[in-house]
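Certain chains of the assembly are absent from this excerpt, and the rest are unmoved.
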Amino acid sequence: MKSYRKELWFEISQRRSFTCITPTVRTYVEESRVKEGLLLCNTMHITASVFINDNETGLHNDFEKWLEKLAPEKPYNQYQHNGYEDNADAHLKRTIMGREVVIAITNGKLDLGPWEEIFYGEFDGKRRKRVLVKIIGE
Amino acid sequence: MKSYRKELWFEISQRRSFTCITPTVRTYVEESRVKEGLLLCNTMHITASVFINDNETGLHNDFEKWLEKLAPEKPYNQYQHNGYEDNADAHLKRTIMGREVVIAITNGKLDLGPWEEIFYGEFDGKRRKRVLVKIIGE
């Protein structure tokens, strides 16, 4: 069994944004030389997300508006967590979007559907954060 | 290490529905001859879901009503994504329900709890779509 590990770092200049990371993850799959296996891609932070969806700006704006409706950022004092912090909404938003994705590797490639793209979702940016990619297989 | 891959195709006649796929996935586990390992089951489409919950019609109706409350289909023009498309709500609904499940395989069988059943959740049907099952183990 082979295993491979890589960290992917971000420093997003806004509080919230979505960044497509599929091309980077593809290069990791090549580097790993794993032909058949599973790839885990997770954020290592609890106010961020890794998820799969469409690479379409209109939809990303819909996600932003929708997440603000389900878990509004303000007023900050609506959340007990916001004593020293102001990011309780980011914990909730990331819960909706998910922490991680698991993707099959087949014939040495990411086994994704035609429109599936991997995103890093930042909900409390302006600081350095990272995503973990772990691959096991043969 | 063994690996196994199978696609499971659907063409759902309604816009939304839930289909239990546990029996089919069980046959794939047998075919794979993997005794100890992990099984990934994910939709390959971004307006559909694979999730685990109860095989109970009343609950499925509750899910339908609840998802329509959290991410209503109409009016279509409430979503920026709905220029050429009308399925923005399906992207949001699938986000709530999840893209994938990972299930342990133990003694050659799906290692599920007593009420756990695997479902394909369609949120933008009337077209051919597929689920990927990937197994690795020994």
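Just so it is clear, A and B label the chains in written order, and each chain counts residues from 1 on its own.
We adopt the following convention: a residue touches a chain if its C-beta (ideal position, glycine included) is under 8 Å from a C-beta of that chain, and two chains touch if they have at least 3 such contacts.
Source: prediction; values computed, not measured.
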| item | value |
| --- | --- |
| Subunit count for the whole complex, all chains sharing one sequence, 2 displayed | 3 |
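Convention: only the chains that are shown with their structure count from here on.
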| item | value |
| --- | --- |
| Angle of the C-alpha superposing rotation, chain A to chain B, to the nearest 5 degrees | 120 |
| Averaged-CA centre spacing for the pair chain B and chain A, given as whole angstrom | 20 |
| Touching residues (chain side chain B, partner chain A) in the complex | 1, 3, 5, 38, 40, 42-46, 70-71, 79-83, 88, 91-92, 95-96, 98-100, 102, 130, 132, 134, 136 |
| Chain A to chain B touching residues, read off their complex | 1, 36-38, 51-54, 56-59, 61-63, 66, 70, 96-98, 101-104, 106, 111-116, 136-138 |
